[in-house]
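What you see is the complex with one protein chain gone and the rest in place.
Then we have chain A:
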Amino acid sequence: MSATDTAQGSTGARITGGRTAGHVGRDRAERIRAVQEAAYRARHHAIDMGEVQGQGYVGQALGAADMLAAVYADQLRFDPADEHWAGRDRFLLSTGHYAIGLYAALAEAGIVPVDELVTYAADDSRLPMSGMASYTPGMEISGGSLGHGLTVAVGMALGLRLQGQTEQRVINFLSDGELDEGSTWEAAMGAAHHRLGNLTALVDMNALQADGPTADVLRIEPVEEKWRAFGWHAVRVDGNDAGALIDAFDECRALAAADGQPQVIICDTRVGRGVPLLEQREKAHFMRIEEHEWQLCREQLTAGNEEAAR
């Protein structure tokens, strides 16, 4: 039995999907549990994928797992059987290197078969190291050249609204490092100017970028004030807290209907979250994990989950 099977076996059913957002018909406690369980399974998927390649952006995938789980298990409307369903909400992964995290979420969502995850970053795989729309079902854009996602999201939000699809939301996932890019702020201004209440940005504040801590590479704080000054509704939460994430999404969804202001959820996350040995390791954009450590990661993840459930 693979670790992935173990993870699923220990936590029950995957996200059901089927054109209704996960939050519908669930109370808050049920929603939190659904997000936590989806995030837990996605973390196992990420470790499994990383092990096959012996590397990968596992630290980022673990850190962002709760954000991605909140999106797919609670917020997003999609059809696992029809990735092009016109009525779907759009989720854009601007940070192409987080693809490992998204593949895990897409497997949870039933869009990518779980069995396929082992092909991550292999030749001819549908799951390349950096996410690309032309390769992967359910992948809306090709991210990776950072600072692109939010500009495309602005166009999608405009396009959906123009065509009367006012219920559809566009959620763009970006990283704190992408706040260095001028295009991110061009898009932020454009979204506020065009009153795109159907647009939500999720910023993964993991405090890390390629050359080191964001605070050393290029100072970006105060982040909430920046977004507010650009005309957005800004909420800042612990991005590893499922309850805080769904509360923030609820606040944003209510606003979206109210006055057409785009919203940003700024999520403070911890690289390697859920696996203490990685959380404590010196932070690196490309975290090195030794061959013997993968099973240890898995055991720590499972143990942490069991302790939380007690």
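FYI, a contact is a pair of C-beta atoms (placed from the backbone, for glycine too) under 8 Å apart; a residue touches a chain by one contact, two chains touch by 3 or more; residues count from 1.
Going forward, contacts and distances are computed from a predicted model.
Asker: Just by its UniProt name, which of "Biotin-dependent carboxyltransferase family protein", "Transketolase family protein", "Aromatic-ring-hydroxylating dioxygenase subunit beta" or "Hydroxymethylglutaryl-CoA synthase" is the chain not shown in this complex?
Answerer: "Transketolase family protein"
Asker: For the chain left out of this view, which of A:Leu160, A:Ala201, A:Val275 or A:Leu301 touches it?
Answerer: A:Leu160
Asker: Just name the one of A:Gly50, A:Pro80 or A:Gly190 that touches the chain not displayed here.
Answerer: In the complete complex, the chain left out is touched by residue A:Gly190.
Asker: Which residue from A:Met49, A:Leu93 or A:Ile141 sits in contact with the chain not drawn here?
Answerer: Checking the options A:Met49, A:Leu93 or A:Ile141, the one contacting the hidden chain is A:Ile141.
Asker: Please pick, from A:Ala133, A:Val217, A:Leu255 or A:Leu296, the residue that touches the omitted chain in the full complex.
Answerer: Final answer for the missing-chain contact: A:Ala133.
Asker: Using the touch rule from the top, list residues of chain A that touch the missing partner.
Answerer: So the residues of chain A touching the unseen chain are 90, 133-134, 140-142, 144-145, 147-148, 150-160, 162-163, 165, 182-183, 186-187, 189-190, 193-194.
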